[in-house]
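Single-structure report; data block below.
Only a single protein chain was left out; the remaining protein chains are all shown in position.
All chains are identified by letter, namely A, B and C, in their written order; residue positions are counted from 1 within each chain.
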Amino acid sequence: MDGKAFRADFPIFEIEKSMYLDNAATSQKPKCVLEAEYGFYEKMNANPLRGFYPLSVEATKAYEDAREKVRGFINAASVKEIIFTRNTTESINLIAYSYGLNNLCRNDEIVVSITEHHSNLLPWRMVADRTGAKIKYLYPNKEGEFDPAAIDEAITERTKIAAMGQVSNVLGSLNPIDHLIKRVHEVGGVAVIDAAQSAPHMAIDVKKMNPDFLAFSGHKMFGPMGIGVLYGRKELLEAMPPFMEGGEMVDIVRFDYTKYSELPHKFEAGTVNAGGAVGLSAAIDYINKVGFDTMNEIEESLTKRAFEAMKNIPHLHILGGDSAEKHHGIISFTLDDVHPHDVSAILEADGIDVRAGHHCAGPLLEFLGVNSATRLSLMFYNTEEEIDAFTKSVASIRERMGFND
Amino acid sequence: MDGKAFRADFPIFEIEKSMYLDNAATSQKPKCVLEAEYGFYEKMNANPLRGFYPLSVEATKAYEDAREKVRGFINAASVKEIIFTRNTTESINLIAYSYGLNNLCRNDEIVVSITEHHSNLLPWRMVADRTGAKIKYLYPNKEGEFDPAAIDEAITERTKIAAMGQVSNVLGSLNPIDHLIKRVHEVGGVAVIDAAQSAPHMAIDVKKMNPDFLAFSGHKMFGPMGIGVLYGRKELLEAMPPFMEGGEMVDIVRFDYTKYSELPHKFEAGTVNAGGAVGLSAAIDYINKVGFDTMNEIEESLTKRAFEAMKNIPHLHILGGDSAEKHHGIISFTLDDVHPHDVSAILEADGIDVRAGHHCAGPLLEFLGVNSATRLSLMFYNTEEEIDAFTKSVASIRERMGFND
Amino acid sequence: MESRSFYNEILTEHNVSPYHKHDIENPDIVLEGVNPNCGDDIWLKLKCDGDIIADAGFTGDGCAVSQASADIMIGLIIGKKKEEALRLADIFIRMIKGEAREEEIDSLEEASALRDVAHMPARVKCAVLGWHTLEEAFGNN
Partner (left out) sequence: MESRSFYNEILTEHNVSPYHKHDIENPDIVLEGVNPNCGDDIWLKLKCDGDIIADAGFTGDGCAVSQASADIMIGLIIGKKKEEALRLADIFIRMIKGEAREEEIDSLEEASALRDVAHMPARVKCAVLGWHTLEEAFGNN
C-alpha cells in the first residue's frame, strides 16, 4: 500500500527524480495549492483589509476565508483565535514575547520537554533569561516516552507555562499532551503545543485538546512557505499586548494615543501574506479531499515497511520507539562508525533525499547521547519502491565506507 | 506617455477590468514573478539551509541568490547585511526590539518625523514606553517639507535613533534623509530609513545614502506578499542580539548553552520564505529590465496629468506639495463636504480603485487637520485613460452627493 | 459610467443636512464609536428618562453612510424605550447582513433606505457604526 495514486497531484514529481524522504522538513506542494496562490495574484491581488473597491474586498474575503478554513481545520471556537504568522517559530515567539515576558517573573517556572525542536525551546530560554523564571526540563525514557507521573511532579504551583510538541520531529513519538494540558491547567498555568509535526498528519480539535496556544506551519502541510498559524484562547489573546506594531493592527493613532485593533488583527502587523494564506487554505482543502484516514493508512504501512527492514540492518540503531507504530512516519537512526552526514551523502548519491544533523533538537540529541542522526520522514505520497531503495542503500553504506562487517 | 506597453506583463489586467490606482498599498505582480515563485515549488522545493541532497542545495542556492540580488539592488557591501523579513513592518520591529530595547534608556531621545507610516512610528513608541526614552517629532510645513535647520536642532546629543521615510505614503514627498542621516551620525546616533515607498520607484545605494538600517517590502515592488527586507550595517547587526529564536538561527544548542549563527541567519528564525524570496528576486530582475528611468518618465508624466486636472476641480484640496514634481506618483486630497470614504465609493462605482482613510499615518493627518483623505497612487503601468477617468469621476462627485456648486 | 444608485436621496439628504448632529447637554451616556476602515468616528450622546430615550444626538466625523445612518437612527429611537431601540438595532444590523425579514425591515421606516448596503461589504461597518455604538452604550454586545 503506497501513495502512487497521488503523485500526479504534485508537479515536482514530474520534474525531480530523486526520492524525497525529508518530509518532516517541508512537504511538497500539490498543484491546487500552487494554482491557488498564483490565482490570488492573478485575479484579486490588492492589499487586504483597507480598500473599499471590489478587488480589495475580494482580497480581504479570500484572506478571511482562509482564516475561517484554518478555524474549521482545528475546530477553534472563533476566527478571532486564529492568527496568521510566518511559521511555527514566529507563532511561538509571539507567545513568548507577548505572553511570556508579560506574565512571568522570578521564581516562576517554565516546563519544557527535552524533546522539543529549538523553536519550542529557545523562545522559552529567552523568556527565562529576561524574567528570571526557571526552565525545568521534562525527560522521556530512551524510547522517547514520558511518564505521566513525572509530568505531574514536574508541573507545580510555580509552573506558568508548559510547552510540548505533539509529535517529535526526531523520534516521531506522540507525546502525552492531553495529560500535560490537564495538569498545567490544574495549577493555573498555560499549555503551549507545537503542532508543526502533527498538523500535517492528524486531525486536531482544539476544543477537545484544550491547549491555550497551538502553533503550526503551512509549508509542512502542503501549503506555501511564509505562512503559519498561531491558535490562542480568546481570553488570553485579548489580554495580551501586541507583539509587532505598525500598520493594520491599530484602529486609531493620535499623537499620544493608540487604540489597537480587535483580534485577530491586533497580532498581524503590516501587510499580511494573503497569497500565502490562500495557498494554505487550498492545502487544507487538499488534506480534506484525500483525508487523514487514507493518508495515515499509507503512512503507517510505509513506516512499517521501513522500520522492519531497518531493524535487520546490522549496526543500525533507531532512535526512540521499538515498534513502527510509535514513529508516525519519522525514523531517525545512527549507523555505527559512520557519521550521519556521510550516511545521507551516500543516500544522496543513490538519489535519496533525507536529512542528517541535529534536526534543531540539540538538547534531545545530547540527552540521547548522539551528536547527530539521519532521519527518514514519510508522507502519504511516498512509495514502496522509495522505501526499498532507501533501505537497500542504507544496508550498503558501511561497506562503501571501508568497514568490513 | 503612459504604461500601455507594459500592461501585458501583468496577468491581472487581462482579468480585472477596474482601474487600479492604489499602487502605494501594493503593486500588481508581473507574470515573471508569479512564475518564478511557482517554479521554485515545482522544481526545487525543499527546506533550504539544512539538507545536503541536491534539491535542498538548489533551494538554498535559490534563496541565497535572491539575497545577493537584493544586495546588488541596494548596493550593500555584503549579503550579511541583507535580512529577509515578512515586510517593512517586521523589519522595523526587528530593529526596535533588537537594537532599540537594548541600546536606549531614560533620557535618550528618538527623533521621528510626524509624516511616518504607523510602521515607522509605533515600534518607536513601544521602545520609548519600555525604555523611558523620549519621542521627539519632526514637523514639516504644510507642504510636507522639512527645514534642515529644524532637523539639526531636533537631533541632539541625546538622540540615539532618528527614523524617517524616504517617500511619504500620503504626501508623496521626498524627505531630506541625507541630511537627517548626516546629522544623526554627527551625534553618534543611528538612522532608520523606511524605504517602503521609495524602493519601487528609485535606485537606492546604501553606500552613498549611508543609513544604519533601511527597510522595504517585496509586495510594493512587484514581488509577492510575505517577503520583506531589512538592510543593516554589519557592525550593528553583529552586535545585536537575535530577535526571534528557534530553528535555523543557531549553530549549537546544548542544555545550557546556545551559539547563534552568523549573519544574516541569526535574524532569520524558522523555515524561511524561500518561495517569496525567489519571487522578489524576479521582481528585481523585472525592475532592472524596465529600468527606473523608463518607469519614472511615465510616472512623472502621469502624475503631472493628474495633478494639473485636479488643481482645476473646485472644492478639491491636494495635501502636500504645490507642484506635480513634489508628489512622486502619490496625490492625496480632500473634497469639501464629502467624506473621502464616499469619494472612493463613488470612484469605485465608476470602476476606479483608490484608497480612502488615514493611510496608516494618523499623526500626520492630525497635524494636517484632516481626519482622512482619498489617495491616488500611480505605477508606470497605469495609463492616461485611467487618469482621465479618475479626474472626470472626481469632478462629478459633489453633484452626485447632493451639493449644487 | 454611472454610479450604482447607492447614494439615494434619503441618504444624501440626511448626510447633507443631518437633523440630529449636535451636542446634548448633560447627557447620561456618551460613547465613541470608531470604524477603523475609514476613520469614521462618532460620539453618541444619550439623555434618558428612566427607560425612555428622552433625547439624543451625535457629533464627530464620518462618511455619508455612517452619518446618515446615525442621523436616521437617532430620529427613530428618540422617545422610544431602551428595549425597543435595541430591538430596532438588532433588526437594522440583520438587514445589513441580509438576514432580516421584509416586515421587520418595514418597521425600520426611513432606515430601510440603507438596505442596499447589504451588497457592499466594505460599507457595512459604516452603516452599522451608530447602531453598534447604541448597543454598546446600553451594555449589550
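Convention: a residue touches a chain if its C-beta (ideal position, glycine included) is under 8 Å from a C-beta of that chain, and two chains touch if they have at least 3 such contacts.
Everything quoted here is computed from the prediction, not taken from an experiment.
Colleague: Name every shown chain in contact with the chain that has been left out of the document.
Modeller: Its contacts among the visible chains are A, B.
Colleague: Kindly state which of the options B:Glu143, B:Asp251, B:Asp322 or B:Glu385 is in contact with the chain not pictured.
Modeller: B:Asp251
Colleague: Consider the whole complex, including the chain that is not shown, and state which of A:Ile346, A:Met379 or A:Val394 touches that chain.
Modeller: Residue touching the absent chain, from the options given: A:Ile346.
Colleague: Suppose we count only contacts with the excluded chain; which residues of subunit A make the list?
Modeller: 337-342, 345-346, 349-351, 356-358, 365, 371-372, 389, 393, 400-403
Colleague: List the subunit B residues touching the unshown chain?
Modeller: The list for subunit B reads 50-53, 56-57, 61, 250-252, 259, 261.
By our rule, only the chains that are shown with their structure count from here on.
Colleague: For subunit B versus subunit C, what separation do you get between their C-alpha means, in angstrom?
Modeller: Roughly 37 Å, centre to centre.
Colleague: Can you compute the centre-to-centre distance for subunit A and subunit B, using the mean CA position of each chain? Integer Å is fine.
Modeller: Using C-alpha averages as centres, the distance is 31 Å.
Colleague: Just the number, please: Cα centre separation of subunit A and subunit C in whole Å.
Modeller: So the centroids are 46 Å from each other.
Colleague: Check each residue of subunit A and list the ones that touch at least two other chains.
Modeller: Answer for subunit A, listing residues that touch two or more other chains: 50-53, 56, 250, 252.
Colleague: Quick check: what residues of subunit C touch more than one other chain, meaning two or more?
Modeller: Residues 37-38, 41, 122-123.
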